[in-house]
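Just one protein chain is left out here, and the rest sit where they should.
Let's turn to chain A:
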Amino acid sequence: MIAFLIKRLMHAVLVMFVISVLAFAIQDNLGDPVQQMVGQSVPESERAALRERLGLNDPFLVQYGRFAKNALQGDFGYSYFYREPALEVIARHLPATLELVFAATLLIVLLSVPIGVYSAIKPRSPISRFFMGVSIIGISIPVFLTAIVLIQIFAIGINVTLFPQDISWGAWLNATLSTQGSMPSFGRGHDLVHVVGHWDTNLASWDGIRHLVLPAISLASIMLPLFIRLIRAEMMEVMQSEYVKYARAKGISMRRVYFVHALKNTMLPVITVGGVQIGTMVAYTILTETVFQWPGMGLMFLDAINRADIPLIVTYLMVVGVIFVVTNTVVDLIYGLVNPTVKLTGKPA
């Protein structure tokens, strides 16, 4: 176990090293940060002086050496835009993103397991077919569009006048299909509850939760169909296996067979995929956060790219690298707990 963790720690260091080199190597293509920091009519001499002060004129290796030396001491440089240590900026934006991912994950778990299991048990029922159809649509709509549609329906509201208003059923249909739209369309709201450090939570107030709903649904919409289909496929396969047949033959109640015997083995691959996907979801928040102006890491990263805020970009990439390594490690640990036949590296066989 310890050996496994040490090995993973070395992985993390290696990943961070590779990412930092890559990020540094591409920084010339990210644009000129100085251009963003001065007015249009500022003479070239002033720009050159600023470039010199920021150390942008030094050769690549000198710049990287300086960065690496400071980074080893925990100093990742100052964000040009926020005028604060880059790590600090990320720490301030991280809770918003994590809460969004958490809410989306919760939605996915609560919906995908029952739907997946149901459509595996009753593959021919109309409800299963309906969910399978919807999930195909869900998987193929980009998150950006989902978000815009959600905003239009639930935040702005739509006024349907498709049916004749003077006939009673027409008026009723119009009224039923129209939405008032009162959900907040952007930001985290003003009713945040402070927890600790940089962490203000959306989860402790009604207003906060209302702000969280639409972004969480759009973020969940990418992964939900995938998990429904994965759980359904795994479950159907497990249902065919010998031990389930045996359990049924023994006369155990079907409910117990489904939810105790079959579901356990269904969840194994789901955990693996899920762990990796949570990391991916952190990346997907960039789109969701942009549409909903959610002040998390994704929005911050996109802004940083637009501003060529190089220290922040490099630090963000490294932090995301670490998040991936950590989630994968945790997944492997959980996997070991759930399925004792799996051996972690370094454990005597």
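The rule is simple: contacts are C-beta pairs under 8 Å (C-beta built on N, C-alpha and C of every residue); 3 or more make two chains touch, one makes a residue touch a chain; residues count from 1.
Just so we're on the same page, contacts and distances are computed from a predicted model.
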{"item": "Name of the absent chain as recorded in UniProt (options \"ABC transporter substrate-binding protein\", \"Stage V sporulation protein D\", \"NADH-quinone oxidoreductase subunit K\" or \"Cytochrome c biogenesis protein CcmF\")", "value": "\"ABC transporter substrate-binding protein\""}
{"item": "Which of A:A155, A:V244, A:L268 or A:L317 contacts the chain that the document leaves out", "value": "A:A155"}
{"item": "Selected from A:Y80, A:F227 or A:Y258 as touching the chain missing from the view", "value": "A:Y80"}
{"item": "Of A:M16, A:L30 or A:L268, the one touching the omitted chain in the full complex", "value": "A:L30"}
{"item": "Residue, one of A:G116, A:P184, A:G208 or A:P225, that touches the chain absent here", "value": "A:P184"}
{"item": "Chain A residues that touch the omitted chain in the full complex", "value": "29-32, 35-44, 46, 49-50, 53-54, 78, 80-84, 148, 151-152, 155-157, 181, 183-187, 190, 290-293, 295, 300, 303, 305-308"}
